[in-house]
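On to chain A.
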Amino acid sequence: MGRLSGFRVTITQVFRPRVTEKFPQEKRPKPPRFHGRHVLNRYEDGMEKCIGCELCAGVCPAQCIYVRGADNLTDAPVSPGERYGFVYEINYLRCIHCDLCVEACPTEAITETKLFEFSFARRQDAIYTKDELLVDDEGRARRQPWELWLGGEDDETSAWMRATSSSGNAAYENRVAWSGELGFGVREPERGQGGDPGALPAPDQGGVS
Partner candidate 1 sequence: MTTNAVPMSQWPSEHRYTIPVAPGPETVTVTIDGRAAQIPRGELLIKAAQDHGTYIPRFCWHERLKPVGMCRMCLVEIEGMRGLQISCATPVADGMVVHTTSDAVTTAQDGILEFLLINHPLDCPVCDRGGECPLQDQTLAFGPGESRFVEEKRHFEKPVPISDLVMLDRERCIQCGRCTRFADEVAGDPLIDFGGRGGSTEVITYLDEPFHSSFSGNTVQICPVGALTARPYRFRARPWDLASTETSCGACAVACRGSLESTSNRLVRLLGVDSEPVNQGWLCDKGRYGLDWVHSDARLRQPMVRRAGELVESSWPDALDAAAAAIRNTLDTHGPNGIAVLGGSRGVNEDAYLWARLAKGVLGTDHVDAQLGDGLPADVVLGMPRATIPDLDRAKAIVLLAPDLKEELPVLYLRVRRAAHDLGVPLVDVAVRDHGLTPYATAVLRHAPGDPGAAAGVVADALVGRPGRTKVGKAIVDATDGRDGPVVVILGRTSVAEHPDAIVHAASRLTGLPQVRFLSALANPNVHGALDLGLTPGFLPGRVSLDAGRDHFTKAWGAVPDAVGRDAAGILRAAATGEIAALVLVGCDPLAECPDRNLARAALEQADTVIAVSAFMDTAAFGATVVLPPTVWGEQSATTTNLEGRVVRLGRRVTPDGSTLESWRIPAELAARLGSDFDLETVDEVQDEIARVAPAFAGVDASLLRRARDGVVLPLADHADEVTFGRAGAGPGPSWEPILPVPEVVGDDDRSPSTSASDSPSAAVPAPTPPVPLHRWDAPPDAPSVPPLDAYALRLVAGHALYGADAIVAATPALASLTHEPTLGLNARDRDRLGVHDGDRVRITTARGSVDLAVRTDAQTPPGTAWIVANAAGPGAPDLIDLTSPVTELRVETIS
Partner candidate 2 sequence: MGLTDADQRRAQQIIDRYPYPKSAVLPLLHLAQDRDGWVSPEAMEQIAELLGLTPALVLGTCSFYTMFKREPAGALVVSVCTNLSCMVNGGFDLFDQLRSRYQESSDVSVEEVECIAHCDHAPAFQVNYDFHGPADAHGAADVIEQYLDGRLAARTISGTARQEVPR
């Protein structure tokens, strides 16, 4: 082999399948429970799901969420009920994408998308305001100028992205128990991760949603 023996590893790798991708032109499919940036969802009638309860802000370990509630106007309510999220801000310089906010949200207003490719040139861009977080009239995340999306990535943005199963079982499959949302209606339940789907409990025997 001689001199070529030094290239053994290189040569064998040449004939192996490629593991890298042409990012960002091509992206790998993300795992179903991937934690990207947040969106604030709306109901099918366009009302905001957020009620400004601040539970997300209260639970946030990085203290990156700032929420303030206000009284809904009776003639032009923003959300169902008395209270709505008047200010909603997330500081992505702090956010660790732990998804505890998503767990805490009593109305499935805040969920995480799979969108993670964003880099800011200015610090204030890192603070996403309510206007930026709220889904648009089609129910899709609003694209910010500094965000890198490919087609279809914004489809995956809703309540069923809840990260942990209620039972703590990764194989658990949820059941639909939340209200429909703007643009997507009621989504299919999340698929379990691992395990034999046939061995799972029937969806309606699942724990609380």
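Regarding candidate selection, all candidates are chains of the complex that A comes from, given by their letters.
Just so it is clear, a residue touches a chain if its C-beta (ideal position, glycine included) is under 8 Å from a C-beta of that chain, and two chains touch if they have at least 3 such contacts; residues count from 1.
Just so it is clear, the model here is predicted, and its values are computed rather than measured.
Engineer: Of the candidates 1 or 2, report the single one touching chain A in this complex.
Structural biologist: 1
Engineer: Would you tell me which residues of chain A are touching candidate 1 in their complex?
Structural biologist: 51-55, 57-58, 69-71, 81-83, 106-107
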